[in-house]
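Take a look at the structure set out below.
All protein chains but one are shown in place.
The chains carry the letters A and B, assigned in the order they are written, with residues numbered from 1 in each.
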Amino acid sequence: MEVKERRLKKPLRENPYLTFTQWQFPEDPEYRIIGKVVPPKDTDRITGKAPFSRDIKLPGMLYAKWLTSPYAHARVKKVDVSDVKSMPGVYDVLVCGDPDLQVEGSPEGLGVCEEYPWGQCNVKRPDIAFILPCEAVYEGQPVAVAVAAETPEKVDEALKMVKIEWEELPFVIDRDEALKPDAPIAQLFRGQDVNVVDPVAADLHSYVPWVAPGSDKCERGDVGKGLKEADRVIEFEIKVGTNCWGGGGVEPYASVAWIHNSYLDIWFRVQVPWMVPESAAGAPRGITLPIAASLAGVPLDKIHVHIPYTGAGFGGMNWVGNGALPTLLAVVLSKRTGRPVMVLADWSSFSGITEEEEGHYKFKVGFKNDGTVTAVEIWSNASRGHAGLAIPGCEKLFGITTIKNCRCESTVPYINKAPAACYKHGTTETIVLNEVFSQVAAALGKDPMEVALKNDGYFGHPMHPDMDEVKTKQGFPLRDSLKEVIEAGKKAMDWDNKWHPPGAKKLPNGKYHGLGFAWADEWRAGPWLPFASDNPYHAVLYFLEDGTATIKGMRTLIGVHEKTTYCQIVAEEAGLRYEDVELDHEFNEARLMFPAASGGLTWNSVILKELGMKAKRKLLEVASVHFNKRPEELDIKDSIIFERENPENKVTVRDIVSRYKAKFAGGVWATGETVLKGTEMPPTPREVHHWGRQAAFVEVEVDPDTGKVDVKKFVIVNDVGRVINPGSVAGQQYGGVYMGLGRAHTEEIIYDPLTGVKLNDSLTWYHVPTITDIPRLDAIAVETGLGYSAYGNMGVGEDPNCVARAVLRSAVYNAIGKWIDEDPITPFRVLKALGKG
Amino acid sequence: MNIPGEKKTDDIGVESKNLAKPPQIIGLTVNGRQHIFKVGVDIQPNTTLRDLLKERLGLYSPKEMCQGDGSCGSCTVMLDGKPVLSCLTLAVDCDGKSVETVEGIAEAGHPLIDAFRNNYAYQCGYCTSGFIVAAKALLDRNPNPTDEEIVKALSGNICRCGAYAAIISAVREAAERLKGG
Partner (left out) sequence: MRTIRKFEFLNARTIDEAVNTLAAYKGKAWPFAGGTDILRMMRFQPLPENLYPEVLINLKTISPSLEYIKEEDGILSIGALTKLVDIANNALVGERYSALANAANKVASPQIRNMATISGNICQLTHCLYFSKPDNRFHCLRKGGSECPAQLGDNRYCSIFGDVNGCVAVNTSDIAPALIALNARIKTNKRMVNAGEFWDVRVPGSTILDEDEIVVEIQVPRPPPDAKSVFMKFSIRSSIDFPIVNGAALIGDGVARIALNAVAPKPYRATKAEEVLKGKTIDETAAEEAAIAAVSEASPLSFNKWKISVAKAIVKRMVLNTKSR
């Protein structure tokens, strides 16, 4: 379809390191506040006043830490803490096996012990797990002993005095090795005699609906038939590594718990503070509070949650293995000591978690000479280390292509590495998706964008005409997202002039020039969404006497300008001035639709729009008495209520609110009555559609002598449906590309093959890119309105990271003419591919 | 304010008069206010400047992203006008020195604060204090920096959210404002 008259907008100041461009469309309604650059709300983050979890101080507060395992797999044989208990300043010493550390039963939908990636199950009593286990299954795992004392220094001294006798156990950190018949058993406590994760127990089906129940296979169509139809068949394999500085982000974990009277107060570093009951089994998320309640012996409603500022959150924080452990231990220690206790998890940045699944993927791909892929078969051994669940990595291949015949078989091994979790999730799926099309394009010598467009679809259906019908029926514009993002990005990269065959362009500086393209869909939150559960959600707006309004609704502040965007939406819809609206994010009595994770704004904009509209109705109803007019005859703009016919007849919101105080008591509540557009989509009714696309274009220079990949220019194009806040979108695009590039070619966790010990768990040797390592970025936001949310908007947080990590692979191939079969693409691996390493 | 002491060295049986002595009192200025600490009482030899600022003075803007490894810049403060890592600076080593943190920079109404806001130059804010201090130190000694100079001055700070480009914009804007632009 033709795109007419699009308007180019550059809402942010020019910068040689980042250009942000918006492709807007004239048919879009003009908003007063939405889509505008407004001053961000939470300026405490700039002035040093924002308290993060470790900055909390309560009277009489104790500090606590735990020991971590020096071994990849070991069991505690004997613990001697006699010297520790008598040390001055030490208040409590907890040793593994203590009944106080035990979590029993399945409160509030909690599963059996299989579901605790952090715990240790008693094989004979699978319904019991321990917060601090006696068997460690990865190096760095919290284990054996925790100490609470007056100061962190006294805790450190006390932990040094603990004497432990270990029994070292055989370990395995390599996925391929773990699946061999004589492999050491990675996790003895599970009572299994193989390292394979049981697909039924892991319940992959509930996480990835198109995996058959009780199976680990994704299958569609007939692969054998598809391969026969193909003009050509190619086979290849890649190893995707875990390389992430995980643990949720940059701020080391800390949690404070305080049991007083009959209440439990918690301050924690968290991403999903409250329970989402229908969570994917094997990946328990957001269930911290029910466990905390049972440990403290208080009802769930008597937990008072405080959420300090959060030093970023890219995922993984929701998982019990990381986010919950400090909190649960703090609860136990507070109960035992009668004091508020802060647990400091010094290990958390590197030892708590790694990033997503690592895996060895083998591909068989059949395709026509025109680039149409007829069949894909993938075998993988993706693993999430210690955690049971691993996503097969084929979700995007299934979800956003026309490929009729595909099968993805995944054997998931347990290995002796930290549990892995989502971390700007989707990199593996994006690598798998792009590997198929990049290899096909390379084999055919075709432009990779032509191949992408040929295969772009939705669960095996082509975009045209199948999806056009659905779009029309559901009131979406007839737009082709992939076509539009490609068009914008290609131009920004000057692709046609720069493109060349693989290995064909050596520059005067001796380096190889390479171009890369990758694509994917917009990240969509999965089936654990509030819509799929019975989780109640609401938002409240309280009008204050000074005429301002406060949105109340709990969520975490992970740093996506959440306060700013939420206030923009409510102010827009209610007719208030942006500066008159604030967000109170710690209000325990109302929980926003999605706490702070993938698609946070996408989901929450639905309820916030509803809240703004209700607030406006309320204001107009009350004002109608004042004006002696019907509400329909009135309107609000910039916090002033006026008569439509006679705008000079006006009164401020402040006057109305202060004059009719009683009418506003209790606030205006929104309870999520709005239904999302397009949620009733075949063939996966629990899913929303994902028609939005993104594309990444990169230009690199590869030094054939040092193996270094210099990224010269990067163009990222995201269909965000609609921009709510340009500053926030540009920040997510830049941040995603930056993280993706780091994960693609500088960041890597190195394990000692002989002991399974992490060797570079420090920011000195784990190379997160600095400001000097990042290329110029052209960020382009395309607004198609194809999103499922209130303004046709969709998420952008995860996306650029995923394509950035994937796109470097094809660029390096284009530069040196060789595929790097292992990721990340560090100089070490580039030189290996060139026969020099 | 260095008062030579005469302790400990007797234990090793050496005449103490030609030996190094422990400091007893440390005086330093923090954000323009003077403070005195007794070594062994208020602070210990292994107390870092970061601990002192946070635990004794309630200034918690210096953070601990790398957990004291010296590789993230989130604990950066200015010591006698130069950005240093407060997690690897000993409090006992700061006698007679002047410290500036982002709290002081904000209190003084420095244009960097508004510029960071205007340019969305922060996301989660955990690294932000360190960046602002490093930028302030740059603008103090070089009010008219080039982009390359800005990048170099900020190259010791890590931001995981990825606000680098916006931070460069913010520092440029602050420089313009300081020039009266």
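Following the convention adopted for this analysis, contacts are C-beta pairs under 8 Å (C-beta built on N, C-alpha and C of every residue); 3 or more make two chains touch, one makes a residue touch a chain.
From a predicted model like this one, the values you see are computed outputs, not experimental measurements.
*Asks:* In the complete assembly, which of B:V30, B:V92, B:I113 or B:C159 touches the absent chain?
*Replies:* Missing-chain contact among the listed residues: B:V92.
*Asks:* Of A:S82, A:S262, A:T472 or A:T706, which one is in contact with the hidden chain?
*Replies:* Reading the full complex, the residue touching the unseen chain is A:T706.
*Asks:* Using the touch definition up top, pick the residue from B:I113, B:A134 or B:A166 that touches the left-out chain.
*Replies:* Within the whole complex, the residue contacting the unshown chain is B:A134.
*Asks:* Go through subunit B and note every residue touching the omitted chain.
*Replies:* Where subunit B meets the chain not shown: residues 2, 4, 8-9, 12, 14, 18-23, 39, 44-46, 48, 64, 67-73, 76, 79, 82-85, 87-90, 92-93, 134, 152-153, 155-156, 158.
*Asks:* Spell out the interface residues on subunit A facing the chain that's missing from view.
*Replies:* 70, 152-153, 156-157, 252, 346, 703, 705-708, 746, 750-755, 757, 759-760, 762-765, 767, 769-773, 826-828, 831-832, 836-837
The criterion applied here is as follows: only the chains that are shown with their structure count from here on.
*Asks:* Between subunit A and subunit B, what is the separation of their C-alpha centroids in Å?
*Replies:* 33
*Asks:* Within their complex, state which residues of subunit B touch subunit A.
*Replies:* So the residues of subunit B touching subunit A come out as 54, 59-61, 63-67, 69-72, 74, 101-103, 106, 113, 116-120, 122-129, 132, 147, 151-152, 154-169, 172-173.
*Asks:* Write out the stretch or stretches of subunit A touching subunit B in their complex.
*Replies:* Answer in residue numbers: 12-13, 15-18, 39-40, 42-52, 54-55, 245, 249-252, 309-314, 346, 349, 557-561, 727-728, 730-731, 734-739, 762-764, 768, 770-772, 774, 777.
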